[in-house]
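With one protein chain held back, the other chains of the complex are shown just where they sit.
Right, chain A next:
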């Protein structure tokens, strides 16, 4: 079937608009983080809540309702930023759907489409996290890598809408790649949370460090919990994605595992996240070291997302830059 160029053009516009909206949301939520009383407030609330969570392992229903104190201008801006985030996510979703309609297949057959879907999953994950933890004012920190990735993706990796190679014409494209997308997309969230954790933990140890920035972050164990919970969601999904990739490779490339660069880096990321899970059960490794391992995992995921396709010539690179 021919490519529907109109739809694909609309998809491109929506993608660009979503990215622009994320930039605005980023700035708005940074204002809240920077100037809001909310920062302090959230911090207190988070501490209270984390005490509850540690003790009770409690669900959100047990949370004491936040004291409805007077809402300042930065908070209002932050709230608007969060609404814009939702709007941006909807536009990005439309961009993905239109792309799929334009090419009559799952819209993740090349790097550009893949990057578009991964960043979407990251944003959606963050929306879910925001629903469970009082972290709206941190949205800017999350959006920073998202916007950078979207920019690189939309400029350097942009690929015109086209059908895919015969090797990619398989239902495994849907299964394997969507698992990889969800896994990688979610993994970006604990990466950001872990970076913030390191700031916060450094400040808790020595409160002259990051004295202006860190106190506005949620308590360290809230950040740790966000990182852990998102990681244990993403890890099995990612594992599933890698396993499906092996099953697909067995029928497409003649072997289920061949240390192709993309396979290798996925393996590395997997091992790093396994190390992260272990570190949380190892005396002396919880906390900052675990967070550092999670950040290494984040690096591996981003590396796998772009670098492997751009620089090395493996079998996966035909899903590449077009």
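To be clear about the criterion, contacts are C-beta pairs under 8 Å (C-beta built on N, C-alpha and C of every residue); 3 or more make two chains touch, one makes a residue touch a chain; residues count from 1.
Criterion: contacts and distances are computed from a predicted model.
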According to UniProt, what is the chain that's been left out of this complex called? Choose from "DNA polymerase IV", "Pyruvate dehydrogenase subunit beta", "Elongation factor 4" or "Cytochrome C biogenesis protein ResB". "Cytochrome C biogenesis protein ResB"
Hidden partner chain, touching residue among A:89, A:265 or A:305: A:265
Only one of A:34, A:72 or A:163 touches the unshown chain, namely A:163
Which residue numbers on chain A touch the omitted chain? 53, 55-59, 61-62, 162-163, 165-167, 169-170, 172, 225, 228-229, 232, 235-236, 239-240, 243, 246-247, 250-261, 264-265, 267-268, 271-272, 274-275, 278-285, 300, 308, 312-314
